[in-house]
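Complex shown without one protein chain; remaining protein chains in place.
The chains carry the letters A, B and C, assigned in the order they are written, with residues numbered from 1 in each.
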Amino acid sequence: MSSTYGTLFKISTFGESHGAGIGVIIDGCPAGLTFDTDFIQHDLDRRKPGQSRITTQRREADEFEVLSGVFEGVTQGTPIALVIRNTDQRSKDYGHIAQQFRPSHADYTYQAKYGTRDYRGGGRSSARETAARVAAGAVAKLLLQGQGVHIQAYVSQVGKLKLEKSYADMDLAVAEENAVRCPDPETAERMFALIDETRKKGDSIGGMVDCVITGVPAGWGEPVFDKLHAELGKAMLSINAVKGFEYGSGFAGAEQYGSEHNDEFYTDEAGQVRTKTNQSGGIQGGISNGETIYFRTAFKPVATIMQDQDSVDSAGNAVVVSGKGRHDPCVVPRAVPIVEAMAALVLADMWLRSRANK
Amino acid sequence: MSSTYGTLFKISTFGESHGAGIGVIIDGCPAGLTFDTDFIQHDLDRRKPGQSRITTQRREADEFEVLSGVFEGVTQGTPIALVIRNTDQRSKDYGHIAQQFRPSHADYTYQAKYGTRDYRGGGRSSARETAARVAAGAVAKLLLQGQGVHIQAYVSQVGKLKLEKSYADMDLAVAEENAVRCPDPETAERMFALIDETRKKGDSIGGMVDCVITGVPAGWGEPVFDKLHAELGKAMLSINAVKGFEYGSGFAGAEQYGSEHNDEFYTDEAGQVRTKTNQSGGIQGGISNGETIYFRTAFKPVATIMQDQDSVDSAGNAVVVSGKGRHDPCVVPRAVPIVEAMAALVLADMWLRSRANK
Amino acid sequence: MSSTYGTLFKISTFGESHGAGIGVIIDGCPAGLTFDTDFIQHDLDRRKPGQSRITTQRREADEFEVLSGVFEGVTQGTPIALVIRNTDQRSKDYGHIAQQFRPSHADYTYQAKYGTRDYRGGGRSSARETAARVAAGAVAKLLLQGQGVHIQAYVSQVGKLKLEKSYADMDLAVAEENAVRCPDPETAERMFALIDETRKKGDSIGGMVDCVITGVPAGWGEPVFDKLHAELGKAMLSINAVKGFEYGSGFAGAEQYGSEHNDEFYTDEAGQVRTKTNQSGGIQGGISNGETIYFRTAFKPVATIMQDQDSVDSAGNAVVVSGKGRHDPCVVPRAVPIVEAMAALVLADMWLRSRANK
Partner (left out) sequence: MSSTYGTLFKISTFGESHGAGIGVIIDGCPAGLTFDTDFIQHDLDRRKPGQSRITTQRREADEFEVLSGVFEGVTQGTPIALVIRNTDQRSKDYGHIAQQFRPSHADYTYQAKYGTRDYRGGGRSSARETAARVAAGAVAKLLLQGQGVHIQAYVSQVGKLKLEKSYADMDLAVAEENAVRCPDPETAERMFALIDETRKKGDSIGGMVDCVITGVPAGWGEPVFDKLHAELGKAMLSINAVKGFEYGSGFAGAEQYGSEHNDEFYTDEAGQVRTKTNQSGGIQGGISNGETIYFRTAFKPVATIMQDQDSVDSAGNAVVVSGKGRHDPCVVPRAVPIVEAMAALVLADMWLRSRANK
C-alpha cells in the first residue's frame, strides 16, 4: 500500500533483493513519448553495483525488459511495466542473519510490523529496490526533457570532507567523469581516497548529495500539503539511508535575519521576473518561481560493516553479528542517479498536475 | 487538490487569511473518541496570535465551531467539520500589495500558477491556514493519547543562538512556561531578548523546532515511499517557512562512520528489544522501532519585515515594497504546536494504516 | 475516509441530518471561474424539501455560505468551502428510534460498524447530505458549461408507471415545468397522481431517473478501472436509495445479438466521426466517443413509511416501529438534481484528468 508514488505520474515498485526480480509499473505517462531504452539503461548503469572498487562487488547486469505500454517505440498512455531480473543473489550469504537483527538495518522493524520477513539481503528493505525507481525516473526525465527541464545531482560531501564550492561555480557535468561523482576533480580524488580507506577498514561512511534543477517554469507545485519542496523532501527521505533534507538556504536559513534572507525581485532584460538571490531554492509557497531549484540530501553511513557488532536474535538473546555479504562503503556515488530519479518523478507529477488544475 | 493530507486519518483544510473563515474536515477519525473541546481549544490558543509582544498583534479569538461528526460528545466515525471564523481582518492593510509581489512571499508564484490571487494577507498561502491543522492535530493527539503516544515539540534555536542540551537531558514540559517555548529557561530568556531586539529593528529571524515523540510501539510506518520519517518530513516541509528536516542523527550522520553510527541492539530487563543509542531517531527502514522518535525542523525568517525592499509589480515594473501589516518577528514559538499537530496527524494515520495491513 | 469523491476535481462532504449543518469542500476547481451563486442556489432549490405536496414537509431554506476559495466573484484555485445550516431539525421526532432499527434504513449497519450512531433523522446516512453534493455539482456544471457540456436528468418511471418515449423524442426542458420532473406532461400528471395516492396511504414508491449529457467530446474517461461509465455508476450508486445503474442499451443489451447491438461508424457532413446508433450510450472502452451520454438510475421506495413495521431494538428484542417524521413518498422528483450533480462531478473530474494525461 506504500510502494506507490505520485498522483498523476504514478509509479508502483515491487521486488526483493534476492527474489526473482524487481520492477516498476508507471501509470500515467502521457502517450506519444519516444521511449529511449539506451537513455534508461544508461541511468541504470550509473546506479548499478560493481562500477569501481569503492562500490559493492555484487554483479548485476540490471538490464530491464519492457512488458507493456510501449508500441513501435512510443508510449501509449497505458501502464509501462519494466522488469529487472535478479541474477547474482548469493542468498546463502544471509543464512546467518535469518534469526538475527543487524544493527541499524530494517530487520527488526519488518519483523515487528509483519511478523515475518525475507531476510535475504534485507528483502524488500534493500536498496536494490531503488533500481526500479531509477528506471522509472529515467522515463520521467525523458518526459521533462521535452519541457526543457534538466536535473543534475552530485556528491558534495563524504564524511567530514566537504565540497566548499557552490553549484553555480562549477561545471556539474564533470561529476560524471569520476567514480565519486563530485564535480570538483581535486575534491573527488580526496573523497575517493577516504572511501577506499574506509572500505579497507571494513567500515562505512556517510555523505551528501546535492541536486540542481534548471528549466522549471514558474507555477509548478501545489500549495498547502503537496508543496513542491515537501514532495521533494518526502521523495528524498524515502531513499534508503537518507537522514535529512534541505532546500535553498536550508538549515543555514534558520540562522539568518529576514533582511538578509529575502530574495528581492527584479525584471531581467528578457522581461522575465527574477530574484536577485536564490535563498528560496527556486520555490516560494511550494510553487516554483522559475529560478534554479536546489536541494541537499544527507545520507548516513551504510549499516552493513565488516566488523563485529552486538545485537539480539529473534528470541531476544544477545548475539554478535559479524559483517558478511557485499556492501558499499559509501552510498553517495551510487545515490546520485537515485536522487535525480526521485526528483524527476516529483517534477513529472507536478507538471501533469499543473496541466490539470491550471 | 493538494489541501488534503493522510490516507486513513484524512484532513482537508480550507480558508484564506482574510476570507470568512478557515477550517478543516477530518475524515477517518474512528468512532467512540471522547471529543475534548477544551483540549483542542488549548492547542489553538498555543498557536494563536497576540500571545506576547514577540508575536503578531493580529487579534483572533481562534474559537472553533463543530459542524458535524460529534454527537453527545463522542466522535461518530463520520467527517468532523471544524470552522474558525476570521474576525480581525484588516484587509485595507493590504491594498498596497494588490499589484506588488512581496519578496520571499508566495504572491508571485500564486499569480504565476493561477493567474489570480487573493492578495489580502497572503490569501491561501498565509500561515493562518495552520490553525486548521492545529485543530485537526489536536483531535489526532486525543486519539494517540489512547495509544500512550505523547508528542512534545520545543524551540531549539533562534538565529545563531542554539540550545546545546539534548532532549534527553531536559524537562521538556518547561518549554510551555515561557513565551519562546524553549525548555531551558536561561536560553529561553536570551532567545526572547534576541527576538524582541529583532522586532524593534523591524526585522525577522529564523529558528529551529525539535520534536520528541514517546510511546510509539515498534511497527508503525510503511516501507518504501511512505516511510514514517518521509511522511514526517513531508508534513513538516508543508508548514510555512520550513526549509529543512532531519531525524535522528540527521545531517550530522553524514559525517560519521558506520561503526560509530550504528545502533546496537540489546534486550532490556523487561524483555523488550532496545537499541543502545538512538541515531536512528526511533525509525529504521521507515518503521518505528519502539525508541523515542526525534526530528528537527528548520524555519527561515518570516518574509514580512518592516523595511523597504526592492521588488516588481504585476506589470514587471520596479517598485519598492514597504513593510506594513502585522507579523511575527520569529515564527518558531508559535510553530511549536503546528509541528506537534502535523506529527500527530502523521502518526494517527500510520496507526490506522498499521491496523489495516498488519 | 469515504466522504471524498474525485481525483482532480475533489469534493469532501460533511454533516448530519440534525447536526449544526452540512457542507462541502471542493478542492481542485480551476482558478478563474465566475462563481455564479444564483445558479448554485437554483440547483439547491430544485433539491430542497417542501416544493410541493408530494415532497417531504421539512422546511429548510438550504441557503449556502461561501467560506473560502472565491475572491471578487471568481474562483482562486484554492479549496471552496460551502456550508448549509440545518434550521428545521425536529430531533424530538426521532427519540423513539434511538434504540430501534428502522427497516431498510442504515440504523443497524451504522451501529454494527461504528458501535455508535447519531440516530436523529438517520444522522450521516440521511439524504440531507446530498444537498452538499448538489452545491458542489452546480460548481462542476459551471465549469463544464465553459466546455459546452449540458446535463439534463428527468423522471422516467414511478412505480410501474413508465415513460415510454426515448430521450431523443422529447423536449427535456419540459421536465422542469412540473413537480414530478417528467418531460412528458401527460405522464407527469399520472405520476403525480400515483405519488399523491401513495402518500395518502402512508406508503412510498420507487422510480427511475434518466440522464442525458451532450457536448462531451471524444476522449474523456480513463481506461481499465476508472472507465467513464464505471465512475458514473459508482457516483449514482452512492446516492441514497439507488439500486441499479445502466448506460446505453443497458440490461436490454444483454438480450441482443452483436449484429443488432454494434454501433456502426460513419463520417458526418462536418467531417466528424459518428455512430449510426447509440447503444454504447456515448461511451466505448470507458472513454466518451462524442455521442450523447445516456444512463439510467433505479431508486427503491423510500424506507420511511407511515405504517407499523416489525423490527428489533438495540438489545435484539422484537419491537414495532411506527412511522413518524417527515419523508418523501417518492424520491425521484428531488433526485433529478442530485443525479445531475453527481454526473457533473464525474465529468468535471474526467475533464481535468484528460487535460493532465493527454
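Here is the rule we go by: a residue touches a chain if its C-beta (ideal position, glycine included) is under 8 Å from a C-beta of that chain, and two chains touch if they have at least 3 such contacts.
Quantities reported herein were computed from a predicted structural model and do not represent experimental measurements.
Summary of contacts with the chain left out: across C:54, C:106 or C:180, the touching residue is C:106.
Contact with the undisplayed chain is limited, among A:58, A:117 or A:243, to A:117. Residue A:23 is the one among A:23, A:49, A:159 or A:207 that touches the chain missing from this view. The missing chain, though absent from the display, is touched by one residue of A:32, A:148 or A:185; that residue is A:32. Think of the hidden chain as still there; on chain A it touches residues 1-4, 8, 10, 12-16, 19-23, 25, 27-28, 31-32, 65-69, 71, 74, 76-81, 83, 113-118, 123-124.
Against the chain not displayed here, chain C makes contact via residues 1-5, 7, 13, 101, 103-106, 108-110, 112-114, 124-125, 129, 157, 159-160, 198, 203-208, 217-227, 229-231, 233-235, 237-238, 243-251, 253-259, 261-267, 271, 273, 275-276, 279-281, 283-290, 298-305, 307, 309-312, 316-318, 353-354, 356-358. One chain of the complex is left out; on chain B, the residues touching it are 7-8, 28, 30-31, 77-78, 223, 352-353, 355-358.
Just so we're on the same page, only the chains that are shown with their structure count from here on.
Rounded to a multiple of 5, the C-alpha superposition of chain A onto chain B involves a rotation of 180 degrees. Look at the contact of chain B with chain C and you find the same residues on each copy: over half of the numbers used there are shared.
Look at where the CA atoms of chain A average out and do the same for chain C: the two points lie 46 Å apart. Between the CA-based centres of chain A and chain B the separation comes to 26 Å, rounded to the whole angstrom. If you average the CA atoms of chain B and of chain C, the two centres end up 39 Å from each other. Counting partner chains per residue, chain B shows two or more touched chains at residues 1-4, 13, 113-115, 124.
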